[in-house]
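One structure follows; several queries about it will come next.
Complex shown without one protein chain; remaining protein chains in place.
Note that the chains take the letters A, B and C in the order they are written out, and that residue 1 is the start of every chain.
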Amino acid sequence: MNVPLPMFVAVPLVVAFILPMLPKAGKAIATLLANAVTICLLVFAVMSVGQARVYEVGGWSIPLGINLVLDGLSSLLLLAVSVVSAAAMLFSTRYMEQYTAKPKYLTLFLLMVAGMNGVVLSGDIFNLYVFLEIASIASYALVGFGGEHEELEASFKYMVLGSIASVFVLFGVALVYGNTGSLNMAYISAAIQEMGMNAGLAFALSLFIAGFGLKAALVPFHAWLPDAHPSAPAPISAMLSGVLIKALGVYALARLVFNVFGVSVPVGWVLVALGITSMVAGGFLAIGQWDFKRLLAYSSISQVGYVVLGIGLGVVLLARDASPAWAALAILGGLFHLVNHAVYKSLLFLTSGSVEMATGTRQMKELGGLADRMPVTRAACTVASASIAGVPPFPGFWSKLILVIAAVQARFYWVAAVIVFVSVCTLIMYLKVQRYVFLGEVPEHLRHVRESRGTMLAAMVLLTVLCLAMSLLVLVPPLRTSVLEPAVEVLMNGVNYSRTVVRL
Amino acid sequence: MAVFYILLLFMIVAAIIAVETKNLLSAVICVGAIGFGGSLMFLFLRAPDIAITQIVVEVLGLIILIRATIARDVTLISGDREFFGTVVSVVILFVIFLAGMQVFATLPQFGAPIFARLPEAASQAYVRDGLSDTGATNVVTSVYLDYRAYDTLGEATVLFTAIVGATVILRGKSRKLLEDSDA
Amino acid sequence: MLYALCFLLFMIGLYCAVVKKNMVKIVLGIMIMEYAVNLFLIMLGYRAGGTAPILGVSDVNRQTASVAAHFLNTAVDPLPQALVLTSIVISLGSLALMISICIRTYAKYGTFDITEIRRLRG
Partner (left out) sequence: MKGMTVIVKTVASWVKVLIFLFGIYIILFGHLTPGGGFAGGVILASSYVLLMLAFGRTFVEDNLPLPVASRLDCLGAFLFALIAIAGLVVGGTFFLNFLYQEYLVGEPFKLVSGGTIPLSNVAIGLKVGASLFLVIFALSVFRCDSEKPGDEPSPDRAVEKGE
């Protein structure tokens, strides 16, 4: 059965509009409804795997109206968004009891999910901007949800940089419209192929790279992330680090570079440079952190660097037209790392939330010896850490291996060396987490700590199982050809996107 | 044409005053002046819908801003950030500005919009068929609420999100003990 | 040339948002940037000697419901106007949220100066 594509946006929106209207006593109903929505979105996303469709909103044919495009890349991102949001929503059911105004939290959460789905599905650059703003504004409010000093400060910083990024994107949209007379991605792509790149479009592309790079927290633009992600409530940190920076930043960048503007060598090198600086700087800064969530946030910068590096290598190789097979491998590595990181980083943030809720602190120097007190949390954290550090049987290993192979085959030996080196840094920082949080002496004030219960535990177990199973995504051929390879194909197709969309 | 230059120069002067004045309230009022200049500009650019919207938004935005600044230490603005950082940012901004100046040659001349040259452009169809397709005589509304209504849904959602966000940020107590809620 | 002046306005806003250290000033800078982009979009659609894209009674043939040729040849571009309507609303929404964060922060710290509001490292 084909789900109408607007349903991915309309269902969370409608429920988000209803939730604040419920009477005060309806908090349980609100929670139930919100969980139902995220699970429903997960079902939709699974159902639409492997499909490629175009939906014309309002029945207007493409240049007149807005179209939604579902293809391999979109469905991969939809899957990632819905898995992480379902787990995070389940986790918040109990975790958010420590805050007031829970219905509003649920509303903002659903709006953020709707915004991300809208960005991922949109086939129109202005529409992409609008949904980008929905997701961003919801996330600014959620970062400041705690209302304490740190939260407000982080939220303000995030909001200022995020708004500047949005204005950059809007300015880029305006320049593209002024040059091509169209807002539809397929038509812009066709127009650019016809008239070639000019200074205006190049400037627009650099505005997009700056804007989406700010949203993705690549290194020169990363200042907001280490404040914003730790300050948010744990499930929101999981959403922000897990999928938001990817759906709003990496996805939008990849879509525009590959499918709209077309690949070129300089853009590829810019992306590779951004990716490598993010990897190295994020890795080094993370090792020095003593705040559990802040360490995870810096590590997110480093890991997003891997994804952008893979995509950038793909751009370089594709633009040189030398070895499309290795370009495909690099992109596959990048995208696989993207979904991997979505799962294990959100799992890590959920465990940090569980630890914080049980102990009341996230300073690693005050923690210790929780392995016996919180066995499930510890197990989940170990699996995710092993995965993120690239210990062999775990999924993080495979994605890094693919990236290394692609880099070596393309004769970028130093890139491969950097990947391995940052991987070692990652291993060190997660050993540090294990050492200071879960092993060692139990401090006096943590003797009576209890394991988290109920839905929090369920969410963590769910993601742990998924994290263990992620390797199958690349090792089992049917799964690979139905989930990952269509996404790679979309990017490899490049500017033929316009023809594909018009044909569908 | 001259009116556009005069208005834009007025807006730029107001912007410079808004950026450089030490008094926060004056800065807010200068931004209001930019908004009203923009509103007039929209009117001369033949966009009455935008002019109306801009002017009402301006009034409300000014009320919000004045609410924020009034009765607070509005004049206590010390200088800029540290000198070195300022110089670096200004140099970067100047480079971006010079780069941006090269761009405008690629755009169509002011007064000769791109859609007029492209017979298949969507805007041509909006002007030609807007009335028969949607029944609204205001072509902007037909684009806003019919051809691109999905954007408008997104826009209403943005406003909704921002308002929910503002009430969340402004709520009084934000945390409670977990034991309270279990009871 | 008009485009360049508009871009200058944008850069003034960016300068204000990047360099100033008062929270309200930063918000004002972002607002100025948004005004500049909105103006730029509308200017892209302007046609010299054009008319507003709103049909008058004389522009429509009542029988066939078709639009008169002179309207087709003089109407300015309606699409950027619809986009700007959307983006004005978005900027109003983000203004409201930003100001709420500002005044809540002011209540906590007693100042708008972001160099004094610095509990977080880095």
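Criterion: a contact is a pair of C-beta atoms (placed from the backbone, for glycine too) under 8 Å apart; a residue touches a chain by one contact, two chains touch by 3 or more.
Remember, predicted model here, so these are calculated numbers, not experimental data.
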Partners of the unshown chain among those that are drawn: A, B, C
Touch with the omitted chain, as defined above, among B:8, B:29 or B:64: B:64
Go through chain A and note every residue touching the omitted chain. 4, 6, 10, 13-14, 17-18, 20-21, 24, 55-59, 101, 103-104
Using the touch rule from the top, list residues of chain B that touch the missing partner. 48-49, 51-53, 56-57, 59-60, 63-64, 67-68, 70-73, 131, 134-138, 140-142, 144-146, 149-150, 152-153, 156-157, 159-160, 162-163, 166-167, 170-172
Which positions on chain C touch the chain that was left off? 52, 54-55, 57, 60, 62, 65, 85, 89, 92, 96, 99-100, 103-104, 106-107, 109-111
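Going forward, only the chains that are shown with their structure count from here on.
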Considering only chains that satisfy the touch condition with chain B, which of them also satisfy it with chain C? A
Multi-partner residues of chain C (each touching 2 or more other chains): 14, 27, 44, 79, 83, 86, 90, 93-94, 97, 101-102, 104
Name the residues of chain B that each touch 2 or more other chains. 100, 104, 107-108, 114-115, 122-123, 126, 148, 151, 154-155, 158, 161-162, 165-166, 169
Quick one: which bits of chain B touch chain A in the complex? Just the residue numbers, please. 99-100, 102-108, 114-115, 117-118, 120-123, 125-126, 146-151, 153-155, 157-158, 160-162, 164-169, 171, 173-178, 181-182
Within their complex, state which residues of chain A touch chain B. 6, 13, 16-17, 20, 57-58, 60, 63-66, 97-101, 104-105, 107-108, 111, 114-115, 118, 126-127, 130-131, 133-134, 137-138, 140-141, 144-148, 152, 155, 175, 177-184, 198-201, 203, 357
Under the stated contact criterion, what part of chain B meets chain C in this complex? 4-5, 8-9, 11-12, 15-16, 18-19, 24, 27-28, 31, 34-35, 38, 41-42, 45-50, 53-54, 57, 60-61, 64-65, 67-69, 72-73, 76-78, 80-81, 85-86, 89-90, 93, 96-97, 100-101, 104, 107-108, 110-116, 122-123, 126-128, 130-132, 137-140, 142-144, 148, 151-152, 154-156, 158-159, 161-163, 165-166, 169-170
